[in-house]
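Shown below is the structure under consideration.
A protein chain is absent from this complex, but the other protein chains hold their places.
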Amino acid sequence: MKETRRGIILRTNAKFMVPFILLWGLYVLTHGTSGPGGGFQAGVVLAAGFILYAVVFGLQETQKIFPFRAVLVIASLGVSIYAWIGVFAIIFGGNFLEYGKIPLAHDIAESSKLGIEMVEIGIGLTVMAIMLSIFYTFVQRGD
Amino acid sequence: MVLDIIDVILTKYNYIIYISLMTLGFYGMIGKSNLIKKLIGMSVFQYAIFLFYISIADVEGGIAPILVEGEVTYTNPLPHVLILTAIVVAVSTLAVGLSLVIRIYREFGSVDENKILMRLKDD
Partner (left out) sequence: MILLVDILLLAIAIVLAARAIFTKDILEATILFAGYSFMLAVIWFELNSVDVSFTEAAVGAGVSTILLVAVIALTLRFEEEEEKSILRNYFAVIACITFFIVLAFGLPDLPKIGDPNAPHNLHVVPRYIKGSYEESGVINIVTAILANYRGYDTLGEVTVIFTAGISVLLLLRRVLK
């Protein structure tokens, strides 16, 4: 099905804004521990960037960049990262999800901080991928 | 007794506003017969509940819960945590509800509850 080509204002604005939205989403994800932000916020912002691109340029273009199967793989990857970090904590002698016992740094607070950052990455990936997959499912044209 | 009610209304008027928002959302869920309107009512209801939780977390003279130097009072961060996950779960619920509406429309050709019930009775 032929998709409509949007006007020049929309296309120029979207081309300008989408990289900044994605960059800002990545910033919010990695600075969740030193300011407002974290996994959930970053996931939704990143998904909003991709959805803006899909609304302006069409679903086919967006699926060339981020195909549907890759979205599902990333969603599963996020939850797996979270659960496996919890299991690593058991391997090194602590309780489930007790990040202090994983010997990543020299004391408990530093290890906790690194564990929290890795877990936030997992949360962000899953939330972004699920929002994007729900959007893809709603606007697909299956024939 | 009337003086008590007036006293409650004057000091706790903000709770009355939250309860009215909840009642509006509740009416949207059960009083309207369009399925998408019911889902919008459900979302209005959910967000009013979150408003109630966040408003009781505020502490007089508190600042946002990010650690700074010195002796300051922080607002209570525990309701923030509960509501943060609740917001994303609310949008997931909305998404599943909307996909059910799409399936119902494909099956029955209408999103009005009464028309769907009449079509079910005819079959």
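Letters are used for the chains, namely A and B, taken in the order the chains are written, and counting of residues starts over at 1 for each.
What we mean here is this: a residue touches a chain if its C-beta (ideal position, glycine included) is under 8 Å from a C-beta of that chain, and two chains touch if they have at least 3 such contacts.
Fair warning: this is a prediction, and the values are worked out from it, not measured in the lab.
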item: Chain not shown, touching residues in chain A; value: 32-41, 44-45, 47-48, 51, 55, 68, 75-76, 78-79, 82-83, 86, 96-97, 99-100, 108-110, 112-113, 115-116, 119-120, 122-123, 126-127, 129-131, 133-135, 137-140, 142-143
item: Residues of chain B in contact with the chain not shown; value: 4, 8, 11-12, 14-17, 19-28, 30-34, 36-37, 39-41, 43-44, 47-48, 50-51, 54-60, 62-67, 73-81, 83-85, 87-96, 98-103, 105, 110-112, 114-115
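Following the convention adopted for this analysis, only the chains that are shown with their structure count from here on.
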item: Chain A-chain B separation of Cα centroids, rounded to whole Å; value: 26
item: Chain B residues touching chain A - in the complex, by the definition given at the top; value: 64, 66, 84-85, 87-88, 91-92, 95, 98-99, 102
item: Complex contacts: residues of chain A adjacent to chain B; value: 35-36, 40, 44, 127, 130-131, 134, 137-138
